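Left out: one protein chain. Kept in place: all the others.
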Amino acid sequence: MNVWIETLMNGLMLGGLYALFGLGLSLIFGVMRIANIAHGELVIGGAFMAFSIAGAVPLPPIMLVALVTALMFALGWAVQSALVNRVLGSDPLRPLLLTFGLSVLTQNLLVELFGADSRSLDIGSFKTAALTLGTLSVGLLPLVTFGLTLLLFALLHWGLHHSAVGRVVRATADDPEIVALMGVNRKQVFAGVMALSAALAALAGMLLAMRSTVTPFSGAERLLIAFEVVVIGGLGSIWASLAGGLALGLVHAVSFRADPASGLLYGHILLLAILLIRPEGLAGKRRTR
Amino acid sequence: MRHLILWAIAGAALALMPFVAGRGLLVLGVEMLVLIALAQAWNLLAGYGGLLSLGHHALFGVGGYALYAISRDLGLNPYTAIPFAGLSAAALALVLAPILFRLRDVYFAVGMWVAAEILRIAVSRSDWLGGASGLPLAGARSISRDWMGSFTFWSALALALGMTAFVGWLMAGRFGLRLRALRDDEVAARSIGVGPQRIRLIVFLISAAGAGMAGAISFLSALFITPMAAFDMTWMVTTVFVCIIGGIGRLSGPILGTALYFTLRETLSFSPGATLMAVGAAAIAVMLFAPGGLAGLIDRLAQLIRQEKTA
């Protein structure tokens, strides 16, 4: 019995991390209507940036995480202004294929710089520390990750719905042409959204590298998970990403317990089932177009 | 007409390759021709049909596995089994279509990718297909080792030329017109009586059959197939790259792109990482500065020359 409760708890906490993978992708898709194929590399790139900074200067983990998140925010801004903004237009294939090129380039750059070995972010004893509740044992790191995820979702929700900047972002998502009449430069909004997406992705990447290992090739699988989170959850609200992430995390944790050799199989099957039964996603809004 | 004669001469010259080229060159040739065929198949669906697939590597792998299973279970000569491998991939596409055709754009791309992952896991868990350790080619003894390289080359040549000619013929006619109308404006296309799902299904099946046959030929010469090799995402990445750089939605795109890809790969052969970095950078550059790819650049150049002449 306890095994199953622990499995469900682990699934939820894994799902929180997945939700964080999906959140940035969903923001980009919601505001710009483009798919960022390089999203997985943003996740993994964040982890590798942390490895190299930690190798050069010993920083407390929290400082390291904050620094990398800030740097990736700047990088996301730069990538959007210098590259992606130039190919936005009537053809959705162009930005998609541009980010495809970015993904291939980044992945192999990471291999050249760091080699193909798997690495992990060292956080000392915190990694294995656990909280014991009666007969239940819950890892402290997953718990903190989960709490941080919830906090970020809440902050983002507040920012989108109760600040002037958030209002501009939502208006741009609704009608990127008409916001220009309100004095909004949509390319700047896009750059800000990409920056936020990159920062969230990098944060998720570092949390991933704390709990397990990553290689430069881990990006593709993270992208696939992020896509699945977005599709399973749906579009139209950030909470849909949380729902999608938690659902996928639960399915992965339970299937790992019941059928250890299945890998991500049951998550994939969940996705196809959602597409068949509820194409707008668990918590998404039905779109007419 | 002049085009046809040129193509025939080029085809005949290539067909003589096995008699003059060494073994290494022939293997490289097979690889290029397989990539051209796969890229034509992908380009038909994505470039002309507007359905961007991120799962064609699985159709490619399924074609390979079908070849191995058919030649083992039905005792067919592996070369004879190639078309059946194509049919198997098309049959699989027919099964997938009812689910995937509810999706558009990015969702279709992700759906294909997920379907590919499911296939990979399913194959590596199937005892019938040898599980994770794979299958040897059962009919290997029935084919002559001396002629194997040549036969494989000819099969690959026939497939690459055949796919190119077929896509060209298809797109030159009424069907191509309707397919492109559908890609550019579905609502308008519907209103003039184009049945979208049926046309998309036909294109999907043709594309799957092409990818399946390309996979069958590619794994034929390996004499062994594993899920790792058969469902390797590298094939997908290379295919997308070749089409982007050559010119998406253009007949000569896959050929030009393949030529450039192999040029890059062979000149940067000291480091596979450098090749892939160049590939990524080239894709970014093309999307920024020349979305029509090499084929688009050549068109523009030809137009400039014509204008010079008339001026």
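Residue numbering begins at 1 within each chain, and the chains themselves are lettered A and B in the order written.
Following the convention adopted for this analysis, contacts are C-beta pairs under 8 Å (C-beta built on N, C-alpha and C of every residue); 3 or more make two chains touch, one makes a residue touch a chain.
Here is the rule we use: contacts and distances are computed from a predicted model.
> Suppose you had to identify the omitted chain by its UniProt name; would it be "ABC transporter ATP-binding protein", "2-oxoglutarate ferredoxin oxidoreductase subunit gamma", "CheW-like domain-containing protein" or "Energy-coupling factor transport system substrate-specific component"?
The record for the missing subunit names the protein "ABC transporter ATP-binding protein".
> List the shown chains that the missing chain touches in the full complex.
Taken over the complete structure, the missing chain's partners among displayed chains are A.
> Looking at the whole complex, which of A:8, A:53, A:171 or A:254 touches the chain that is not displayed?
Answering carefully, the residue with contact to the hidden chain is A:171.
> Sort through A:113, A:129 or A:182 and give me the one touching the missing partner chain.
A:182
> Which parts of subunit A are in contact with the chain that was left out?
164, 167-168, 170-171, 173-175, 177-185, 236
Please note the rule applied: only the chains that are shown with their structure count from here on.
> What is the distance in Å between the mean C-alpha positions of subunit A and subunit B?
Whole-Å distance between the two chain centres: 32.
> In their shared complex, at which residues does subunit B touch subunit A?
Contact set of subunit B toward subunit A: 46, 52, 99, 102-103, 105-107, 109-111, 113-115, 117-118, 121-122, 125, 233, 237, 240-241, 244, 248, 271, 273-274, 276-277, 279-284, 286-288, 291.
> Enumerate the contact residues on subunit A facing subunit B in the complex.
29, 35, 83, 86-87, 91-98, 100-109, 111-112, 220, 224, 227-228, 231, 261-265, 268-269, 271-272, 275-276, 279
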